[in-house]
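A protein chain is absent from this complex, but the other protein chains hold their places.
Here is chain A:
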Amino acid sequence: MAEVLVYVDHVDGAVRKPTLELLTLARRIGEPVAVHLGPHADEAAKVLAEHGAVKVLAADAPEFAEYLVAPKVDALQAAYDAVSPAAVLLPSSAEGKEIGARLAVRIGSGIITDAVDLEAGAEGPVATQSVFAASYTTKSRITKGTPVITVKPNSAAPEAAPAAGTVEQLAVTVADSSKGTKIVSRTPRESTGRPELTEAAIVVSGGRGVNGAENFPVIEALADSLGAAVGASRAAVDAGWYPHTNQVGQTGKSVSPQLYIAAGISGAIQHRAGMQTSKTIVAINKDEEAPIFELVDYGVVGDLFDVVPALTDEVKTRKG
């Protein structure tokens, strides 16, 4: 069966969930071969094997951390040359898209980004995309070269599928021309202990209606009662009430959880662009005319400072 390269997104060997989703999708079109760049490939390989990786191509070089993106493209290209895959799949993160794009130029292939589903077709894999702020669903394929496709988080439920997952070292030469952009320093983000926004099953977001950083704990308390991630509208982020990393929308994160709760958010098109594919949508807003109500499965017209704490209490009671 044809092999499919899967680019592994990990933090020091801890594989992130979107990669497990990629492995699941990859099995629909061939045999997944994972490409692990950076340290702790052996740790990662265990998890990758459990999810169907027949092989793990591993490379570690200081250049991956010292320079932006391009050395990783060199490595992925080496994997591509070694395997001659039927397709290359990457997560739709900023970096995943950039690596995929540059690889596509090098191997003379087309690229599809932000796929939300993937299936085998008569003429190669067919990708589903959700476009124009999720108002259209398209199906596309790549007509030249080896398909390079990036997939959004939460596009598939990771399935266990034990495979060999044998680790093989990949020889990588980083070209001088790939050392153009130096990473001078790096400040890691502090963990909040809450689920990762794009991976969470439930997201609770606050907007301008939250009316101040000092009130965001109201949103956080609801999120914690549900085991949810916290999101924010750009209005709330621009006002400095919540970090930009939590922004949901066109220029923030795009999320697709089982449940999205919007409190004090009007539902502007740019916000919708990032949450419209959520399975169940709930809104709390004191303006019954707010456009967010057009999207909801359940809406409460009311003051969030009454409704949200009451809901939090109720959730806690029910969960005992």
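Things to note:
Going forward, contacts are C-beta pairs under 8 Å (C-beta built on N, C-alpha and C of every residue); 3 or more make two chains touch, one makes a residue touch a chain; residues count from 1.
Note that in this section contacts and distances are computed from a predicted model.
With the options "3-methyl-2-oxobutanoate dehydrogenase (2-methylpropanoyl-transferring)", "Electron transfer flavoprotein subunit beta", "Binding-protein-dependent transport systems inner membrane component" or "ABC transmembrane type-1 domain-containing protein" in hand, the undepicted chain maps to the protein name "Electron transfer flavoprotein subunit beta" (source: UniProt). Residue A:Ala133 is the one among A:Leu57, A:Ala75 or A:Ala133 that touches the chain missing from this view. Among the residues A:Leu76, A:Ile111 or A:Met275, only A:Ile111 touches the chain that is left out of the figure. In the full complex, chain A touches the hidden chain at residues 11, 68-70, 73, 93-95, 97-102, 104-106, 109-114, 126, 130-145, 177, 180-189, 202, 226, 244-245, 250-251, 258-259, 269-270, 273, 280-282, 284, 288, 293-303, 306-315, 318-319.
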